[in-house]
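One protein chain is absent from this view; the other protein chains keep their places.
Going in written order, the chains are labelled A, B and C, and every chain counts its residues from 1.
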Amino acid sequence: MKILFFAGALRKESLNKKFVKEAKRLIDEKGGHTTEFLDLADYPMPVYDGDIEASSGVPETAKKLGAKIKEADALIISSPEYNGAIASSFKNVIDWLSRDKPVSLEYKPLLLLAASPGALGGVRGLWHTRVPLEVVKAHVFPDMQGLPSADKAFGADGKLTDEKTVKRLSTLTQQFIDHVAKA
Amino acid sequence: MKILFFAGALRKESLNKKFVKEAKRLIDEKGGHTTEFLDLADYPMPVYDGDIEASSGVPETAKKLGAKIKEADALIISSPEYNGAIASSFKNVIDWLSRDKPVSLEYKPLLLLAASPGALGGVRGLWHTRVPLEVVKAHVFPDMQGLPSADKAFGADGKLTDEKTVKRLSTLTQQFIDHVAKA
Amino acid sequence: MKILFFAGALRKESLNKKFVKEAKRLIDEKGGHTTEFLDLADYPMPVYDGDIEASSGVPETAKKLGAKIKEADALIISSPEYNGAIASSFKNVIDWLSRDKPVSLEYKPLLLLAASPGALGGVRGLWHTRVPLEVVKAHVFPDMQGLPSADKAFGADGKLTDEKTVKRLSTLTQQFIDHVAKA
Partner (left out) sequence: MKILFFAGALRKESLNKKFVKEAKRLIDEKGGHTTEFLDLADYPMPVYDGDIEASSGVPETAKKLGAKIKEADALIISSPEYNGAIASSFKNVIDWLSRDKPVSLEYKPLLLLAASPGALGGVRGLWHTRVPLEVVKAHVFPDMQGLPSADKAFGADGKLTDEKTVKRLSTLTQQFIDHVAKA
């Protein structure tokens, strides 16, 4: 299976990038799948504006990202919570992707994660992040994982230090993959 | 009372700009308030990125918009629904505004409208639009108005053609103003 | 495939019962599946109360309904919108079902419909109805269908009169079944 990993945040040291890379590592260690991490910062898009779309079409970066998504059998995305809701950086990507027909996210199996320095782990934001994804008909896996106190969760080697967190992430990603494999 | 009007969308011919301008016109006709429409396209901001904030701070455009909001006694905003949820253009503005302390939106009375060519008038999106605004502690008025079939709702003079819609908008904006006036 | 149909509403002449029965009829006409409609009014439960659970356990009606759900390969549910959100009657059923372990709804494929006399067809409520279902890990199909003006949508024979609505319902239920069949 071909699995694509990315974070909904842009900054270099994003906790969500670290978290989703850990998901990738755990899957890679078990083997058997082709995995790829990509960085949304390499796919810069302007804030969605109907006039830009009318004059220049969907940005090439959105089309390239859409092509990547189409090729993948499944997506694992860790996206931050901004102001209790979806991150503007990720919503903007979804809005542009939704203008690139046929929509790459349609019926695409997708697992959502979140990392946050706060105590709630960004879970509240995930429930808002699901909505536009489900509106474009992505198959968002019902279970999700938030990582609280994410600023203290990684060692110098970038690995999650808490065993229970690692186990939960390993189990959840496996459940997701097993579900996609059956489909 | 000083009332600020804007739309959550960027494009020039935005139906939401037209709708919120009609709200302004109806209030202006009754008189007694200082009203101002501003265009988010005049306050361009990059997609929120923690690295931009760390290196250059909050954009000047966000600070200027925040200052405008601080001066106002109340806001009336018409914001489109993108993919069943908040418009990325408006979420991005909220995310930047939330980084400019003290946050201009805190405890600010705010009325939400939406216009959409669809049959639902963008009302579904409004319920997601409320969330980050309430998280930054804006006082979002409980009642809201969606304008369905908005592409056919305006005459050549930019005025709403349906009398019932005009009456509802006039009543709703008045209720909102009366509520703010009491506070 | 064994498909279970019910409505989230209790009253006898519920528009949601009529709507979900039409979904059943369209599937029955194509053949190939075992279908069953059940009426939540035949599974009366008290309003959820932790003291009732502590003293008498999960009601027998909830256990019977849970057993029905466990047997089914897929669920098609039409649930009304009450006050812009999930119907209390359906939320109450979900809350009781969630106390009957292992939870019957876990990983159960599920299609949501809604019928409403209003112009929005109950779609707004559906987005709130998804949430607790996804929290108990049901696989809620991303696409959904709302039936607006539902009080005028059925003929004397109980059949939907609008051809486009019938076609949409037929297509959607087929897509759902095809998706479940693959899994």
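In this section, contacts are C-beta pairs under 8 Å (C-beta built on N, C-alpha and C of every residue); 3 or more make two chains touch, one makes a residue touch a chain.
Given the structure is predicted, the values throughout are model-derived calculations rather than measurements.
The missing chain, though absent from the display, is touched by one residue of C:3, C:27, C:86 or C:123; that residue is C:86.
Chain C residues in contact with the hidden partner, per the touch definition given at the top, are 9-12, 14, 41, 44-51, 54, 82-89, 91-92, 94-95, 98, 128, 131-132, 134-136. Listed here are the chain A residues that touch the chain not shown: 84, 119-120, 123-124, 127, 148. Residues of chain B that touch the chain left out of view are 107, 127, 130-131, 133-135, 137-140, 142-143, 179, 182-183.
Definition applied: only the chains that are shown with their structure count from here on.
Chain centroids computed from C-alpha atoms place A closest to the centre of all protein C-alpha atoms shown.
Each chain gets a centre from the mean of its Cα atoms; for chain A and chain B, those two points are 29 Å apart.
Our note on geometry: chain B versus chain C, Cα centroid distance of 36 Å, whole angstroms.
Within chain A, the positions touching two or more other chains are listed as 131, 134-135.
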